[in-house]
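As you look at this complex, bear in mind that one protein chain is not there, while each of the others sits in place.
We call the chains A and B, going by the order they appear; numbering starts again at 1 in every chain.
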Amino acid sequence: MGEIFCPMCGKSNPAESEVCQFCQARLVPLVFSPAESEPPEAIPEEMPSSIDAAPTGESDWLLGLRSDEPIPSEESLADVEAGGLEDGNLPSDETHISADDVPDWLARLPGESPQEAEAEPLSDWLKEETGETEQPPSKPVEVSDWLSHPLPDEGQVESSESESELAPGEFPSWLEAIRPVKDEPQTVSVRGTPERIESAGPLAGLSGVLPAEPDHVRPRKSPTYPLELRVSANQRIHVDLLQGLIESEGRAQPLPQRRGISSQHVLRWTIACVLWGALIWSVITGKQEAPLPAYTEETAEVNRLISQLPGEARVLLAFDYEPGLSAEMDAAATAVVDHLMLRGAYLTLVSTSPTGPILAERFIMKTQSSHHYTSGVNYVNLGYIPGGAMGLLSFVENPQRTLPYTLDTVAAWESEAHAGLPALQGVQHLNDFELLMVIVDDPDLARAWVEQVQPQLNEPDTLTSLVMVTSAQVEPVMRPYFEANPRQVHGFVFGLRGGAAYAQLTGRGELPRTYWGPYGFGLVVAALLILIGGLVLSSVSLLARSPQIKGEANQ
Amino acid sequence: MSIADLVGAILGFIFTLLVFSYIIGDNPLFRLAIHIFIGVAAGFATIMAVNNVLVPRLLIPLLDGSRAERILALVPMVLGWLLLTKISPRLSPLGNLPVAFLVGVGAAAAVGGAVTGTLFPQAYASINLFDLQSAGAIDTSLGLKLVNGVIILIGTIATLAYFHFGVSSRAQQPSQVQVWLEGLGQVGQAFIAITLGFIFAGIYSAAMVALIERLYFLVNFVKPLLLPLFPSS
Partner (left out) sequence: MKATFYVAIAMAIGLIVLLGYFLHLDLLANLRVVLLEWAVILSAVALLVGTANLFYVHWRKFTTTQPNGFYSAVLIISFVITLGVVGWFGPTHAYSMWIFNNIQVPIEGSLMALLTVLLAFAGVGLFRRKPNLMSIIFIGTAVLILFATGPLFGINLPGISELRAWIAQVPAVAGARGILLGVALGTIATGLRVLMGADRPYGG
């Protein structure tokens, strides 16, 4: 198969290509057909007839050589190059050249009349642009009329000495013929694709011309390769599910109609009856008393830190859990707070949850009534810090400005105007507390406390420790903060198990002891339910699928 | 027990049963209980926001504060009023400024906390797993500590590898999956499954305590009513 090499980028293209596939340079010069072009009568009348006498394509400079008249000035040529063609500006001072002055080598040029030529007449500077382009031999180059005819006399051409007085120039016939009409639609090439139209220079308005600045020298933005994500089919299903969930947010979903009793209902009722029945029996009879669990390292650390507190220590206690988990959190924190109160610590209560301050009051009334702690004396409830992590950061930066009053709107902090409450005597910053204890049920909230508060406690000369009493669900996520070296959280009490272990350490705390027996029993029953129920279900579904599997195997 | 306590106990008993009725299926009684709960919770949240934050932090400085305090309180007051326009869809664009303020502060707090509170300390903790000096101080078996440390380090890296979903592609070449990264991701998936299983057990444990507390409440409520039927017990 024949190939054409692009004169601009040098890459190989099929022989029949008209433009380069890589840099869009024209491979084949445009051919001008005289039958399709405007008749020679378009030539302005000022064009001298003596030009017709010239044998073949003679350019201005060549004509200038032959003639005594001065060649066209650079200024007039510049007018042409600057787009004067559109306005029809042509060099006005054209010279007359006689046939006797034609050099021999020029005379030997093929003598084709302009009318017979089909190709676009090329001046030398245009030829230089095309370079080594292979010309199809079947397409002769047409010589324009004005190249083949001598230039008009000086007197027959209007002079245009000043730019402002330049008369609109006139195009040679060949240029006029191939220039698009102003309102014409975009030129479409032979292949039916729109071509690039030159927007500047003497070839403005023409399509399919070689670009003045080839593509490969133009600065281009480096191509960006798309980053593909490796997403499995399963993940795609999950993504679609999540997208559907998000899109359905806010839209009222119609309640599905009840279809009667299905196997799913029966399974759910069975689980409820077995589990709740076992627990009710355990609660009523109280026959599931069990030894309290052994304490773990993180629980022992909490005990050690509280035991080392000085008398009348200032302790910040955060109640950051929801009322729904108050059963577990109360049971986990009872023995710990009881230990604090036994040490005589002053407690400052805060919360980042709106119901936290009320839960704190409820906790103290319900589980610590034996200590007779009084609000405003032994403890102070500063209330609610809104804003999540922002609120925590604000409290860390300046606790006095964040929570200036108690829940009862009493000025809490020491200042010039107020003496401050006993629980906050000598406390200006978070570092002034001996111990920070956070009672939290949510992993994200626990993490926010660590991220915002713990760096503050890393300051030099800070002896404040951070401990947490958390729900059992938080243990896996928060344990890395305890296992870190250096520790970010100095001690943990995880769930009812931790609370019961702490109760065993201190020998106090009735609530975790009460719940411990039924708790263990309930967990075992639940685990057996999941295991046995799951095995039964999987066996049933396997049996149901086995004929299908056998059928597939036989095939 | 006072009348208020008795009425309260009856209410608690009724509400507990209404919510437990969900086991049978979604029903009007369950939805009644839920709507009452939402109303009460919203009421408490509103009062806490007003009494505990807006009154002492905004109103009192504006009314009783010094000149500087008043000027400083003006800005959040104006922003607060603009934020309230978010309730109305028509005026909602006015609230974009305070939302932009909140978003800027929130994003900065989140980024700063993540960097200083989690990223660096936890990365440092992964390195310090092989801190032999501290192992000696705590009197832990050195070999066991090393083995555990290797498992934790591999698990941490494998878990992070699982969350890598990007595949770089080159022009006119099919995207290539790095086999070793995919294998490491599979290992990470196993560690994540263990962690999530632990979390599942934790949530179940928390729910179990809640159930035990509610059952104790129900039993303790019903027992006195049934005691006359069983005089010997």
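Heads up, the rule we're going with is that contacts are C-beta pairs under 8 Å (C-beta built on N, C-alpha and C of every residue); 3 or more make two chains touch, one makes a residue touch a chain.
It should be emphasised that the depicted structure is a prediction, and the values quoted were computed from it without experimental measurement.
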Identified contact with the non-displayed chain, of A:R26, A:R314, A:H339 or A:R497: A:R497
Positions on chain B where the hidden chain makes contact: 4, 7-9, 11-12, 15-16, 19-20, 22-23, 31-54, 57-58, 72, 75-76, 79-80, 83-84, 86-87, 93, 96-112, 114-116, 118-119, 122-123, 125-126, 148, 151-160, 162-163, 188-198, 200-208, 210-211, 213-214, 217
Hidden partner chain, residues of chain A it touches: 267-268, 271-272, 275-276, 288-291, 293-294, 296, 322-327, 354-355, 357-358, 361-362, 365, 375, 381, 385-388, 390-391, 393-394, 397-398, 401-402, 407-408, 447, 455, 472, 475-477, 479-480, 483, 497, 516-517, 519-524, 526-527, 529-531, 533-535, 537-538, 541
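The criterion applied here is as follows: only the chains that are shown with their structure count from here on.
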Whole-Å gap between the CA centroids of chain A and chain B: 26
Chain B residues within the chain A interface of the complex: 23-26, 41, 44-45, 48-49, 51-53, 55-57, 102, 105-106, 109-110, 112-114, 116-118, 121-122, 124-125, 128-129, 131, 134, 165-171, 175, 177, 195, 198-199, 201-206, 208-216, 219
Touching residues on chain A, where the partner in the complex is chain B: 223, 225-231, 255, 258, 265, 268-269, 272, 276, 279-280, 283-284, 324-325, 327-328, 331, 354-355, 357-358, 383-384, 386-390, 393, 404-405, 407, 409, 441, 447-448, 450-452, 454-455, 471-477, 480-481, 483-485, 488, 495-497, 514-515, 518-519, 522-523, 526
